[in-house]
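Only a single protein chain was left out; the remaining protein chains are all shown in position.
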Amino acid sequence: MERVGVFICHCGSNIGAVVDCARVAEAVRNYPGVAYSTDYKYMCSEPGQEMIQNAIKEHNLNRVVVASCSPRMHEKTFRACVEKVGMNPYMFEMANIREHCSWVHAGKNEEATEKAIDLVKMAVSKVCKNEVLQKGHAPVTKRALVVGGGIAGIQCALDIANNGYQVDILERTPSIGGKMSQIDKTFPTIDCSACILTPKMVEASSHPNIKLITFAELEKVEGYVGNFDVTIRSKARSVDMSKCTGCGTCMTKCPGKADDEFNMKLRKRTAIYTPFPQAIPNKPVIDRESCLKFKSRKEGKDVCGICAKMCPAGAIDYEQEDELFVEKYGAIVMATGYEQFDHSVYGEYGYGKYPDVISGLHFERLVNASGPTQGHIVRPSDHKEPKTVVMVKCVGSRDPEHGKSYCSRTCCMYTAKQATMIRDHCPDTKVYVFYMDVRTPGKLYDEFYNRTREEYGVDYIRGRVSKIYQEGEQLIVKGEDTLLGQQVEIAADLVILANAMIPNPDSEKMAQTVGIGYDKDGWFTESHPKLGPVETHTAGVFLAGACQGPKDIPDSVAQAGAAAVKVCALLSKDQLETEPTVSVVDTKLCSGCGLCVPVCPYKAITLETIQERKGGKTVERQVANVNSSLCQGCGACTVTCRSGSANLKHFTNAQILAEVDALCQTMQ
Amino acid sequence: MSNNAVENFEPKILVFACNWCTYAGADLAGTSRLQYPPNVRVLRVPCSCRVNPQFVLRAFQRGIDGVLVAGCHPGDCHYTTGNYYTRRRFLLITRMMDYMGIDSRRFHTRWISGAEGPKFQQVVTEMINEVKAIGPNDKFRDDAKIEVKAVETNE
Amino acid sequence: MDYAYYPGCSLESTGIEFHASTKAVAKELGINLIEIPDWNCCGASSAHARGHWISLALPARNMAIAEAAGLDVAIPCAACYARSKKVELEVTESEEAKEKIEEIIGRPYTGKSKARNLTEILHNDLGVDAIKAKVVKPLKGLKVLTYYGCLMSRPPEIACDDIEDPIMLDDIMTALGAEVLQWGFKTECCGGSLTACRPQVGLDMTKKIMDAAKKSGADCIVTACPMCHSNLDMRQDQLSKKYGAYNIPVYFVTEMMGVAMGMNPKDLCINRHFVEAESTLGKIGKTSEGGEA
Partner (left out) sequence: MLLNEKQIQNEELNKEFLRRSGVDVSKCYQCGKCSAGCPVGDHMDIPTNKVMRLAQMGLIEDAMKSSAIWLCATCSTCTTRCPKGVDVARVMETLRIMAKEHGYVAEKNVDKFHSVWMTIVGTMGRMYEPGLIVGRNFSTGKILQDTQYGVPYIAKQKLKLVPYKCKNMDEIKSLIAKAEAMDREERGNK
């Protein structure tokens, strides 16, 4: 006999101002199965929960429905609440009358109340068919994988390792270090970026609990929280890491040349190379696209081989191939960072064709002492020192028509930093900054911006730039000073664009590989914008750094630490509870057709032979069997099943149909 | 039904929403206070592939005016491949409806992600308007009444 | 290749050179231009300042006549092209607009007949290779600036070339053998009808363009818009009186094509420019040192 308790929450005025909660409670009081019905101001509060618990005891309830907010918000809370007084947590259902009702039907009180009644009736009809379910248990692999070896990945790995857990860093380029290694100075302190990053890189590489997997890609992720099976593709380095001593002799005579990506193509590098002098591991790779030997092999020849001749350790191995291997992890942290927006979409800024119109990251390399110009700020076109520099903010940011709709958060500060650096390096150079807004929330950030104007004499002009064009050796920048209401034209020697931060070009593919969400721009989605900033909707996968959205270094480092704590909390458990909402096959009904087997994305269903007594004889027949630790509860098999033997616990055919019928019945 | 009744017709629409994308999208519409007509009722399922086409037919049989099955975008399914099954199953069902005398415009499948609150608002609003224009699904409604009563007496 | 031909009012007067050279060049290239009978003014530059429907109705009549003949319309004038393209897009995109326009003009127009810019036809339908094949007198040694003005590439929905850096005239001039210089004023507005009603404003706008042209060291400017041509060509003498010598001939692209195809400049009306334009043609074939190339 079902005895359902119904509790309608006002959520203060959030629900109460639109939905007549008392009327809803009244309307379902005599609904089949309902033994008790009431409403209250805040159901999730301490007194609200006590009210539920007391009602369960007093009215001998065996099922509970709470109509309040989204189950994504408070299902856990109420399940725990009923469990405390001995009710199975799966005998509980929620009706969402806030997000799906009061908040979206403001002012339509009558219709919203009717809708709330429908939703509660549906929940009651379902809960009447709920069954007692018990959570399962699964072991935990006590090792984490951090994808991405930038500052966020390094920091996260160090924090996990220092807590005593094993952690691997997977990095797709030949060295860890990420974007921070390309940056010259950091705001607002003007610390040398390499000076604070390099020690962290060294610490990570020498930590007994950390393993670096560089020049490798994430290929496939299988399994589930606590038990991920990750397939990694180790790309052919053409250098035997166990033999190489990192002496660098191989690079001295290499005739192959390619654009140096680390230096933003402002100079060339050799085909066998390490991306930068402080690279870790400091062992080279051969870029097969620009290596003469590999290029000649495509034409059926086999030339060069100078690096092999030069190498005293015999470490060069032209025959290496990509290798795939599978590792087990309990948790995964995504720390894949960002890319810089390509300003060549802007025709009005020259489609990226003017050599002296550069991006912020180009400037970082120009001003870096170990960069292509040994730290001298010069024009890429003729290597002359610029006398007038124009900086343009929000290039690609806050531009839904041609770029991205969002603010990239870091540009205001890095532009201010770069402006002061120009004034420091070239005191005679005039610097102008075109801006729409100056957004500098952050400790000592606004003070830094003000120093840029007041002490460094940088001229800030409020307005977007409409056009940049080459006239002779100079670039004419056409903008508007909206505060003056006048057009301004500046003849500049160098233009630095503050390009937006964008996700890695393959971030969406990567999210699909790992099974996490991403937003319209390709940033990975956190589980809750406020209360779950480092978690994802996939248990056991966490986020650190700019892969979740534009972030500066301090924010990335803070988020990395937060992700590490979540990982450690997970790895500290010996066993994990698993959801009991999995598929189950009624072997009495199963005909053994096997149609469900290929439908299952988790390979959780197998056909097995059972023995049964039939007509006094023992006969064998095949039936489907669900491995409940592999099953994730999607329900695909239940629809495929012809005999109706496969059912999804907590979302059974009977339960869903009960909801459908309840709704249709209210229409009569 | 009189013309006047048809004019004031407020359809009821059942939305099967997958837990990971569309349900979250509908929640986002709520937290963003995006307004839409109160004619829809959301039924939460783990994945759109959990929705047996028979559930949809049952709803139509019992007089629902419209059904929307909504899940994650193809390629984004929380369960990797679930919504591909949804897509195939309901493509066939939609075609079948026209032969069964159910106006297939009463039924839609849509992909709405957890970030697409505005899309949820737009999809349900458009659908409500479309179904309003078609009119009530009263084909089985009287039968349904009897059937429901019968079920009640059985229990 | 058959096209309905809409010369527009300017080509009958201030832009007579464009008319003459277009007809001559088209004949040579095998493009059959059939002039729309009894065509009317498209309304540029004033109808759109007066009302939405009047700005659509005037060009719609011409387009409807061409549609009845089953032809796309070749339009040399950039302003006429912009107005005609606008109505074509309007009737294709909105059934309501189509019905209203048909009611106003009393003729059917469905948008099937397309408004095509002449330069676009030369560049895309015919192709630069076909033009190159007809060149008998390559424009070697001639340094040219291409000037598109605003109405060939804007607004984006009617653009028949890249919005910020159009290349069709560049391609054609390169095919003719000229050296195309780059500058920042390819799509800058010449002032349009402002030169007529607010002379100083118009003059300032023209001056900016001519100053940049002077700085570039080019021999001449090439355009495909009669409004731009009239402003840049006619106003130079006014500029000279106020601000010192300006003397850069401005050609229509079709004039240049005619010259390269060996036609007599007089047949192309090159003798009718305000800024003397025949002597510059003498530079063709000469190197900068003065010898024969």
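When the chains are written out, they are named A, B and C in that same order, and each has its own residue count from 1.
The definition used in the following text is that contacts are C-beta pairs under 8 Å (C-beta built on N, C-alpha and C of every residue); 3 or more make two chains touch, one makes a residue touch a chain.
In this text, all values refer to a predicted model and were calculated from it rather than measured experimentally.
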Chain not shown, its touching partners among those shown: A, C
Which residue among C:A4, C:A26 or C:A57 touches the omitted chain? C:A57
Sole contact to the chain not displayed, among C:H48, C:K114, C:K134 or C:K214: C:H48
Among the options C:L89, C:V128 or C:I163, which residue touches the chain absent from this view? C:I163
Had the left-out chain been drawn, it would touch chain C at residues 9-10, 12-14, 16, 38-41, 43, 45-54, 56-58, 61, 100, 103-106, 150-151, 154-156, 163-164, 187-189, 191-194, 196-199, 201, 204-205, 208, 234, 271-272, 274
Contacts from chain A to the absent chain lie at residues 348, 394, 398-403, 436, 462-467, 478-482, 485-487
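Operating definition for what follows: only the chains that are shown with their structure count from here on.
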Per Cα centroids, the chain farthest from chain B: C
Per the definition of touch at the top, where is the C-beta contact count highest among chain pairs? A-B
Between chain B and chain C, what is the gap in Å from one C-alpha centre to the other? 56
As the complex stands, chain B meets chain A at residues 10, 12, 14, 20, 23-24, 26-27, 29-31, 33-38, 41-47, 49-53, 55, 58-59, 62-64, 75-76, 78-82, 85, 89, 113-115, 121, 141, 144-145, 148, 151, 155
Of chain C, residues touching chain A in the complex: 162-165, 182-185, 212, 215
Touching chain B in the complex: which residues of chain A? 32, 70-72, 96, 98-101, 103-106, 108, 111-112, 114-115, 118-119, 122, 512, 515, 517, 519-520, 525, 537-538, 581, 599, 601-602, 632-636, 638-640, 648, 651, 653, 656-657, 659-661, 663-665, 667-668
